[in-house]
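Report on one structure; see the data block that follows.
Of the protein chains in this complex, one is absent; all others appear in place.
Here the chain labels run A and B in written order, and each chain numbers its own residues starting at 1.
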Amino acid sequence: MSVTKAIHNYFERNGLALGSFLLFAVFFWVVVLIILPQLSMLDFSFRHHLPPPEMGGPKDVYTLEHYKYLVLGAPGADSSYNVVDLGVFGRTLLAAVFVTILNLVICYPIAYYLAQTKAGGFARALVLLLIIPYWINEILRAFAFRIIFGETGLINEMMLTLGLIDNPIDFIRANVALYAGLGYAYILLMIFPIYNVIESLDRNQIEAARDMGASWARIHWRVVIPYAKPGISSGCTMVFMLTAGALAAPQILGGPSSLWFTQIIYQWFNQGGNWPRGAAFAIVLLVTCVVIVLSMMRLFKVKMGDIGK
Amino acid sequence: MKSENVFLKILLGAYLILFFGYLLGPLLVMSITAFNSPSFPKMTPWECLTFEWFDVLANDERILNGIRNSLIVGTGTVILSVTMGLAGALILTQIWPRLRATYYTIVIAPILIPGVVLGISTLVFWDRINVMLGFSSDSFLHNGIFLTILGQSTFIASYCMLVFIARLQRFDVGLTEAALDLGATNVQAFRKILLPFMKPAIGSAAVLAFLASFENYNTTTFTFGKYPTLTIELAQKVRYGINPSISALAFIIIALTLFGALAHEMYRRKQQLALANGAPVSAVTGKGFQLPKFLKGNPAAILLIILTLGAISTIWYAQVHSPQQCILDVREQKRIETEKKIQAIKEKRRQEMLKKQQEQQKAAPSSNQAIESLAKVLLVAYSRLKTLKIMHLMVPPLFRKARRTIQVKAHLAAYLHRRI
Partner (left out) sequence: MSRGVGVTLEDVWIRFGDFVAVREANVNINGGEFFSFLGPSGCGKTTILRAVSGFLEPSDGRILIGGKDMAGFGPNKRPTALIFQNLALFPLMKVWENITFSLEVQGVSKLERRKRADELLDMIALPGQGDKLPSELSGGQKQRVAIARALCAEPDVLLLDEPLSALDLKLRQHMRTELREIQQRVGITFIYITHDQGEALTMSDNVAVMRAGVIDQIADGHTIYNDPATPFVASFVGENNVFRGRIKSIDGKHAIIETNRSGALVARIAPAAIGQLSVGDQAMMFLRPEACNLATETSLTHNRIRARVQNEEFEGQTYNVFLEGDQGKEIKMSLVNVGQDRQSEVGQDLTLEYNPDQAIILPFGELASE
């Protein structure tokens, strides 16, 4: 079918007014909101940090300065690599992986349980209970963890009263609060994709496997998990990306000595005032996360279309 | 076989309790702290029941201003992202099959792009447009509300689109064809058939979009400019000094959420029941239900009523309850306790001094004294090292031996340690 005929058919089907409106809305979204800003940020990250009057002037040329800075550090620094920023970057990714795995382990059983329990009042109530925390503001959720894990927080007070410890434990500094909070923040995004997939799994398959004498572990390993793979990878992808890109939880729950990479970006924008550098760091974060996710998807043979189901 | 089942059930129950404890515990704790009088939000020790934090909240200009901004941004985001999401979903069903995968990847990507990146790119892009157009730095392109709506809509539209796609998949294309066959134009078929079918999805997408906008932080933190939303204000507060008025706000939001969820559940259940009873739908959606009938077999409705009554009585109680006396009592008690503590410490010191003197008198001037003073020094060092948690690497057995010789004076060591 030729392009002109396709376009003709399109307007035939939708009418001129509606058809143009739909095209305009999608164009605005895809091009003006999604593609152009990303490209503009990419372009910006290759420019020098200049005061506004000099923008577009002779000094406004492309440079790798900001990327070099991330790898090598400031010119004339002690070490030959930017140990601080790279360290934070690596730790952020590792912690995100850790949180993702933790989430998967916590959520798989509940997703399986909910999906395979017959739709009754109890299961519905559980689903409702699952959703409610998700409607509470992210900041407030982090705040709740601060109340619990703080130096005079619930856990410390309780352990002190019970005589388990003599001095309060600094959960914030030890990052316990951060991991608990991050794991908590995106729990729903792990549960629902897995739940949706497992729900469509025919119960008879599980019964058949059990009938043939398979143990519970084997049933999950051979029947349920392979079937739930798209849901699992979808959940893992979302949790990983959101955790690596989280800003609120690290700001509120992070210890003073442990930065999250997004916080460094935030600093370049809001305190450092060096936007191009912040943009460069953001690009690095984005590209790295996308590469990790895509390679994982290739490794587990999952398609993009499965995401968001 | 049976015992295994019981074991599994216990395991499952424990898991469920732990899981939901993790999920709901923090919210519960936070809610409770809203009613406790200490100015740092804490649940223990419980001091006085107070409602003053709600007062503090209600008089907080910044919070109120944040709520106002959040509502404006939320409304704009809902309109923009529902429109774009719906258009995106409709185009997806019609797009050239060869382009479909690419298109889907692009419009779904904003969900996966970190919010920070979206915020930055929006800020940078419109800043450049502004420069290109030669506008001043306070033009509408730099307006926090404008930027925030655009930045949030970028990814919230993707969420909306997912909702619409799910609904569209259940749409029977035959209905549109039937309408066309009966003489409707394309636009009429869209307006009279497809749009009414999409209505529930539009409703849920709008709610979803509003909630997502309301709670967004990562994107908004770069774009808000002079118009901080509630979430931004909250984050500022939480980062720099917290007090229970935030818990009070959290409690209000949790209560509202609970109300909303229960009301929705009640409505659903009511419809289900009516349908199950074979009543015509017009009766189901009709107004003026009778109380006993509508409660029958509808636990959500019962819970909702209990909750409402609870809320009303709490508000009433808040009007008459005055925690002033209690707070004074607690303050008095604290004062007495502190005094007692000071007394105790003074007494302890006196005792120790006495003991020390006695010991010095008793002990003959011998090598023992030298060892003892050495041990004291070592002990100080040791207790310092202990705090560094590298005791086992650094303390040789000798030190431990020396420690044993004066174990009787452990309390003294503790005292010294505290002094240092």
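Please note the rule applied: a contact is a pair of C-beta atoms (placed from the backbone, for glycine too) under 8 Å apart; a residue touches a chain by one contact, two chains touch by 3 or more.
For clarity, every value in this text was computed on a predicted model and none was experimentally measured.
Trainee: For the chain that does not appear here, which of the shown chains does it touch in the whole complex?
Mentor: Counting the whole assembly, the omitted chain is in touch with B.
Trainee: Out of B:Y15, B:F40, B:Y103 or B:F197, which touches the unshown chain?
Mentor: Result: among the candidates, B:F197 touches the missing chain.
Trainee: Among B:I129, B:A166 or B:A184, which residue is in touch with the absent chain?
Mentor: Going through B:I129, B:A166 or B:A184 one by one, B:A184 is the residue touching the chain not shown.
Trainee: Which residues does chain B use to touch the chain missing from this display?
Mentor: Here the touching residues of chain B are 172, 174-175, 177-185, 188, 192-193, 196-197, 280-282.
What we mean here is this: only the chains that are shown with their structure count from here on.
Trainee: Taking each chain's centre as the mean of its CA atoms, how far is chain A from chain B in angstrom?
Mentor: Here the centre of chain B sits 17 Å away from the centre of chain A.
Trainee: For the complex, give me every residue of chain B touching chain A.
Mentor: By the definition above, chain B touches chain A via 12, 15-16, 19-20, 22-27, 29-30, 33, 40-45, 83-84, 86-88, 90-91, 94, 96, 101, 103-118, 120-126, 128, 131, 137, 150, 153-154, 157-158, 162, 185-187, 190, 211, 214-215, 217-218, 221-222, 230-231, 234-235, 238-239, 242, 246-247, 249-250, 253-254, 257-258, 260-261, 265, 299.
Trainee: Across the complex, what residues on chain A touch chain B?
Mentor: Against chain B, the touching part of chain A is residues 6, 10, 12-15, 17-18, 21-23, 25-26, 28-30, 33-38, 40-41, 44, 52, 55-56, 106, 109-110, 113, 121, 124, 126, 128-133, 135-148, 150, 152-154, 157-158, 161, 184, 187, 237-238, 241-242, 244-248, 251-252, 262, 265-266, 269, 275, 278-279, 282-283, 285-286, 289-290, 293, 304-305, 307-308.
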